[in-house]
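First the structure, in the form of structure tokens, and then the observations on it.
Removed from the display is one protein chain of the complex; every other protein chain stays in position.
As written, the chain order gives the labels A, B and C, with residue 1 at the start of each chain.
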Amino acid sequence: MKTKKIINDGANAVDEMLEGVLAAHSAKVFALDHSPRSIIARDGPRPGKVGMVIGGGSGHEPSFLGFVGKGLADAAAIGNVFASPPPDPIIECTKAVNNGAGVLYMYGNYAGDVMNFDMAAEMVAMEDIEVRTVLTTDDVASAPADQRDKRRGVAGNVFVFKAAGAACDKMLPIDECERIARKANDRTFTFGVALSPCSLPQTLKPNFTLGEDEMEVGMGIHGEPGISKEKLKPADAITDELMDKILDEMAAPKGDRVAVIVNSLGSTPLMELYIMMRQVKKRLDQAGLALHLSLVGNYCTSLEMAGASITVMHLDAELQEMIDHPCDCAMFRAG
Amino acid sequence: MKTKKIINDGANAVDEMLEGVLAAHSAKVFALDHSPRSIIARDGPRPGKVGMVIGGGSGHEPSFLGFVGKGLADAAAIGNVFASPPPDPIIECTKAVNNGAGVLYMYGNYAGDVMNFDMAAEMVAMEDIEVRTVLTTDDVASAPADQRDKRRGVAGNVFVFKAAGAACDKMLPIDECERIARKANDRTFTFGVALSPCSLPQTLKPNFTLGEDEMEVGMGIHGEPGISKEKLKPADAITDELMDKILDEMAAPKGDRVAVIVNSLGSTPLMELYIMMRQVKKRLDQAGLALHLSLVGNYCTSLEMAGASITVMHLDAELQEMIDHPCDCAMFRAG
Amino acid sequence: MSEITAANLISMFAEIAKAMAESKAHLCELDGVIGDADHGIAMDLGFSTVATNLAAPDITAADPTTVFNTAAKSFLNAVGASSGPLYATAFMRAGASVKGKTVLTASDFADAFIAMAKGIQDRGKAEIGDKTMIDAWVPAAEAVESAKTQGASLAEILDKAGKAAEAGAEATKAMIASKGRSARLGERAIGHIDPGAASTAILIRAMGKGLG
Partner (left out) sequence: MSEITAANLISMFAEIAKAMAESKAHLCELDGVIGDADHGIAMDLGFSTVATNLAAPDITAADPTTVFNTAAKSFLNAVGASSGPLYATAFMRAGASVKGKTVLTASDFADAFIAMAKGIQDRGKAEIGDKTMIDAWVPAAEAVESAKTQGASLAEILDKAGKAAEAGAEATKAMIASKGRSARLGERAIGHIDPGAASTAILIRAMGKGLG
């Protein structure tokens, strides 16, 4: 049985999606003529500003291209579904947003992305563009706490990118932008569960299987298996399991402030996310943490996968300022 | 087989969702102490302003409660899943937003909503609150064009509410607010398809069945059957079928401007919506119509139903001004 | 039962609640075909709330009108939807028709029943043949009327009403809807029983049982 999707030829899904994005959001973003998978902010890159290039595979919308715009990323390099972009569009993004102050690469920590972005960085270095790379590693499910650099980047991207994008928008020098980006990543924690699979547009076949009453704890945003399969539990119990781990790792002192994302992996609707949000708030209250800001909805998806993740960012005064900084992107406005 | 959902007891889903919404968006909205299903904008109701009350069943999030806020609705009355709210929360909303300039009721044209809102209107009339009611009837699938008043209100709500909310926010008198609301509705057309069903949280059973390769054209946002079952077609063909009908009814002269919503019914991801958007733009170009604004995403959903709808609003100078007017709601910011 | 007290009415609503709980899945299924699949949920939730509110200790001393009014308000606020205002209006009218009485005769109850059907018609403005619960309520009310005229017992009256409602519900199968959610379905509604008509028949049967 094939998954039903509103697509034409699955092989063209990414390029056709991009055409639609450009049609809908031409006021905010454009694609480079000579590199149609390089999406650039109309308002953002400017003299003296550190350029910020994000990117990754498609299928995670609004990540990554939806976060291109004033106050956030200057450009996104777009890959095939669940596949890192090759170096070329990354290089073209880099050149398009380089204004002499250096360029920050930010993306999730996946082998493919690392290889492709590193190749791009090597090549633009030959043209004397200074590139700094900050990988996001917010997924607590993907490696033990003492191997943080092995972890994947998932929905926490949104906060980490947002903080870094604000630093760039405030015209801070590249050292500062990099420092803030790293701090944002260090203080951001995500954990999620998947309830049902998604299908790639080219195959229309579910990319994994789960029993009728099972959920996958720690599922990756490409359907990579997680930590364990468990019996589906009530929303409060799921939220507790995720928050236990996050709060434990975050170890935030009472009175501190946090920002939260309750993120749908694709098909889990707002009703369920807000039911989780209710329990997130209870847990924060119990931990004596103040909820500064919440995003609830589709932020980092896996096509139509069912499930959700919780992200908590442990704020300090600086990160709070960055998170509150306005941004105006194709698919995301804040501040 | 039961649908997997992240919920606790399905019977509490709506109230728990509301708690989560209030936790996440306490800066924007609050619930009345004595009527927890009456959600009120913190910034909105003010002396001399026409109050605007929207409402309907739950399960359509971000409709309706997500559209409460400065510049849009002043209050939403919340019903059970797919069920109109009873008169009580509507009455309480009305009293909370009444500032002596009258109150506008706006909601989709469904038998249940009409009966409940009418009962509420009768009761507040006894307290000398002037109520005007404008039903949304944008769903072209739900009755022939010459029986417009029999049509349902679906995703076009967003534009119609937005226009009316802007009129109220501009402190126009109730006659003007009503006139603009009616004009907005008259010029808004929605048509959609469903690819797979949703399940009510209380039953966890799919609320209709569709064959493996079928889609339901004109499906209602509660899973009410539509015009016809058809074989699933490519995205461009689906979009053409929807746009043919919309453009035909709209009969807009070349050079006019339109606003568009490509709306997910729940689980259809952004990739598919933007693929549709691409073809919408082509059709508008062919018709000589300028795309003034596009919303692509989850605006009026049916829990986790798969499918999408296209809404086109035929702008004139006045409606364009209303659509561009800023609003700042719990789940929607624009302008 | 020759005289109906408030307590009997409370038992009647408890019986209705039981019947709706049992029919919940079935009514949702019927509604799934031509509506939004929630009618069983609405009826179950509505009548279980009615039964709970009528089990409150301060109700026991109430008169029939108070029981009907409490039922009306409870049902309305728990349910909303289409069924909320329809049933709420029915029970309010029943309450009004027996106003001032502490016990009801079979004939009083028949009048209350007829007032209920009238209330639903007034609220929903549906006609016979529109494929709504009216197609069960109207023949049932007619059966009640003629049985009353013939001086039938309460049990006989309600049995005839139940039969008429069941036949009416069955007859909706052949109809095209023109009110409610299924009004947009056209010919596709043919062959399917209207869920509200089906719940009406169940309700009337449970009335008979509860007052039996």
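Just so we're on the same page, a contact is a pair of C-beta atoms (placed from the backbone, for glycine too) under 8 Å apart; a residue touches a chain by one contact, two chains touch by 3 or more.
Predicted model, so just to flag it, every value in this text is computed and none were measured.
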{"item": "Neighbouring displayed chains - absent chain, whole complex", "value": "A"}
{"item": "Residue among A:Ser63, A:Ser142 or A:Ser264 touching the omitted chain", "value": "A:Ser142"}
{"item": "Residue in contact with the excluded chain [from A:Gly102, A:Gly220, A:Pro269 or A:Gly297]", "value": "A:Gly220"}
{"item": "Residues of chain A in contact with the chain not shown", "value": "11, 57, 79-88, 110-112, 115-116, 119, 141-143, 150, 152, 200, 202-203, 205, 207-208, 218, 220, 222-226"}
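One rule holds in what follows: only the chains that are shown with their structure count from here on.
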{"item": "Most central chain, judged by mean C-alpha position against the global CA mean", "value": "B"}
{"item": "Chain A-chain C separation of Cα centroids, rounded to whole Å", "value": "54"}
{"item": "Inter-chain centre distance, chain B versus chain C - centres from mean C-alpha coordinates, in Å", "value": "32"}
{"item": "Where chain B touches two or more other chains at once, by residue number", "value": "none"}
{"item": "Touching two or more other chains - residues of chain C", "value": "none"}
